[in-house]
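For this depiction, one protein chain was excluded, whereas all remaining protein chains were kept in their positions.
Order as written gives the chain letters A and B; numbering starts at 1 within each chain.
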Amino acid sequence: MKSININRRLADKILSVFLLFLCGAILWETRKFSEYGAYFPYIVTLFLAVFSLVYFIKSWGVLLRKMGSSGKEQLELIQDLSSFLVSFVGVLAYIFILFSLLGFLVGSILFCISVTSVIQITRSEASFKLTTLSLLSSGMFTFMMYYLFRHVFHIHLP
Amino acid sequence: MIAEVVSALMQPSMIAIIIGGVFIGNLVGCLPGLTATMALAVLLPITYYMPISTALVLMGSIYVGAIRGGGITAILLNVPGTPSDIATTFDGFPLAQKGLARRALMMSIFASIMGGIIGNIFLAFLAPPLARISLRLGPPEFFWLCILGITIMVSITGESLGKGLISGFIGLLITTVGVSPLGGETRFTFDLPQLAGGVPIIVGLIGLYCIPRVLELAQEKVQEAEGIIVKGSIHSEMVWVIRKWFSGFQGIISSLIGTFIGILPGAGGNIAGIMAYDQIKRMDKHPEEFGKGRIEGVLAAETANNAVVSSSLIPAFTFGIPGSPPAAIMLGAILVQGLRPGAKLFTEHAVDMYTLIGGFFLANIALFLVMYLSPIYSKILSVPREILAVFIAVMSVVGTFAIRGNFADVMVMCTLGTVMYFGRKLGFPTAPAVLGIVLGRLAEEGLTQSMMIAKARGGLLPYFFGRPITVILIILILFFLAWPFLQAQLQKVRGTK
Partner (left out) sequence: MLTCKKVSLVLALVIGLSLLVSSTIALGAEKYPTQPFAYIVPFSPGGTTDLQARVFERFWKKYFGVPVAVEYVKGAGGQIGWDTLVRRKPDGYTVAGNNLPHLVMQPIFRKTIYTTDDHIKGAIAGLVSDPEMITVLKGSQFKNIHELIEYARKHPGAVTAGVVGKFTGDWIGLKLFEAVTNTKFAEVIFPGSAPQGTSLLGGHIDVMFGNTGDIITLGPENVRVLAIGDKEVPKVLRPHLGEIGGPPAHKEGIEWFAAIHRGLCTVPGTPKKRIEFICKKVDQIAKTKGYSEGMDKAGLPAYYRPRKEYQEFIRKEKEQMIGILQKLKYIEVKDGKIVVKKR
């Protein structure tokens, strides 16, 4: 169980700079749009820039040094790194490889089984009961979904 | 006529259709990605072979069931099944965490029933005048209404006003991706035609709620989850909940808010729950307990969003303007059958119309039966976390893909979700961002059309800021923004005394 933490102050500082930068980029981009296309993104971004500026000032402590949290507060970004990575990479692989190449049925079953069993193994929780449970439920769930979407709702699945 | 309506509704086949419809709707509603709109569209061909009244009753029952079904996942998984269930997550999920899942589910059922019945009374008796009110709202009013919705959302969810506003405005910006609805050009698509269609509301909803949940669930340990025991029996909880609903004015107020907001096309259904929630929270003696598992929160949100079901049909049947996507399909169904919306609909086809309204009443009452499914749903809480996580992941991907078979949507969904996961950890609330996506297009249309009309009518300021309804909306927005400061000042004053 490895967790990743980040200093709250630091995170706020980085994010506020990023947001300001993002607003600038969007405002630059809106110049290309037609009159009617530009109004809304322009005004929304202006407001966003104002909010980000307040956030920036707060987090860098220019005006309100006392406000906000003490400098040392840690934020937990990821509680359990290995499970996070497994699930995150699993979802990505599911979307880009399994779902689009192997199709919904095979892809989903493979995805469900592999992610659940890897998580169970890394946590040393794997047991015969749990593995069968995830196997059975994954299969049933996927077939149910497939039937529902394909045959009830007539949706074109890969 | 009354005799005809009653005899039509009392046929066994009609009752079977109502019960079946409610159950189908309930299933569809609780799966994120499957929407009432989709279910109704699939059923449309079947309805040609039925008398129009039967078809409408079937569609109405599914609609009622689906809106209620969305509350189930909101309570159990913190994932709203439809955009109108966002407010249900605020207290529903904390209640489930406390072991009161059953009470929250029962409340969502009973609140839906009452909300639906009250909304229905308005549809039956006051449709034309209410529809005329909805016409008074033009582009500037819609713009301010959207901003009001986001402001209210921020004031409900945020510990930090600033982060809430940033979250909401980023949501608004996300809707500008794709072909501009009024300007005709493509924006922020990086030259990819696949992104020209923008980010559909459901994609935003699934991405922002489901993917962070998948990543969080995967990290939770099994033991943590097993601590949750579902307390109480179905019947005793139901009785408790019914008493609660009738014990104060919250229920009536929420259903009135739901009905009136629901008439407004586009905005109505999605913000009714939030508006009612906010109002009830403000009136409560313990507003600080909201968001930590207070049953009144579920009451307000669920009552209001089911009141919308009937009221979204009011403009559809009187003026041919659907208040929500499912209402659009029901409108399509009556158009194909050769019926025309308008005041005459309620006189020339009175039997069909009042059969539908009667069907709505019965469908709402049939929702009582859904409570017996509650033990099955509650089992979700004891499923191992990692299995739940992969199931939600599969459902999100298929659900997103199912909207229009666009693979780019799936990627957008996943990206939004990953960003939101970290955003949530850094204290940015999800709900304002989702509401931003839900309301963005409407806000943009309101703003830009106001500019177009104001040009012709001489002067932006009087048109955009000066109309009576806009003035009221702007005052409300300022009030909600200033509320946290006002509250702090008030407390100070009280403290010094």
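What we mean here is this: contacts are C-beta pairs under 8 Å (C-beta built on N, C-alpha and C of every residue); 3 or more make two chains touch, one makes a residue touch a chain.
All figures in this text were calculated on a predicted structure; none of them were measured in a lab.
Colleague: Taking the entire complex into account, which one of B:Q194, B:S233, B:S382 or B:Q487 touches the absent chain?
Modeller: B:Q194
Colleague: Out of B:I15, B:A41 or B:M283, point to the residue that touches the absent chain in the complete complex.
Modeller: B:A41
Colleague: Can you say which of B:A16, B:V336 or B:A488 touches the chain missing from this structure?
Modeller: From the options B:A16, B:V336 or B:A488, the contact with the absent chain belongs to B:V336.
Colleague: Residue by residue, what part of chain A touches the chain that was omitted?
Modeller: 34, 36-37, 102-103, 105-106, 109-110, 113-114, 117, 120-121, 124, 126-128, 131, 134-135, 139, 154-156
Colleague: Write the list of chain B residues that the hidden chain touches.
Modeller: That gives, for chain B, the contact residues 37, 40-41, 44-45, 48, 134-139, 178-179, 181-186, 191, 193-194, 196-198, 200, 265-266, 315, 319-322, 325, 328-332, 335-338, 340-344, 404-406, 441, 445, 448-449, 452-453, 455-457.
Keep this in mind: only the chains that are shown with their structure count from here on.
Colleague: Using the average of all C-alpha atoms in each chain as its centre, how far is it in Å between chain A and chain B?
Modeller: The mean C-alpha positions of chain A and chain B differ by 23 Å.
Colleague: Would you pull the chain B residues touching chain A in the complex into a rising list?
Modeller: Those in contact with chain A are residues 34, 38-39, 42, 162-163, 165-166, 169-170, 172-173, 176, 180, 182-185, 187-188, 211, 214-216, 218-222, 383-384, 386-387, 389-391, 393-395, 397-398, 401-402, 405, 407, 410-411, 414, 418, 422, 425-426, 443-444, 447-448, 451-452.
Colleague: Considering the complex alone, what residue numbers of chain A touch chain B?
Modeller: Against chain B, chain A makes touches at 11-12, 15, 19, 26, 29, 33-41, 43-45, 47-48, 51-52, 54-55, 58, 75-80, 83-84, 86-88, 90-92, 94-95, 99-100, 104, 108, 111-112, 115-116, 119-120, 123, 125, 130, 133-134, 137-138, 141-142, 145, 148-149, 152-158.
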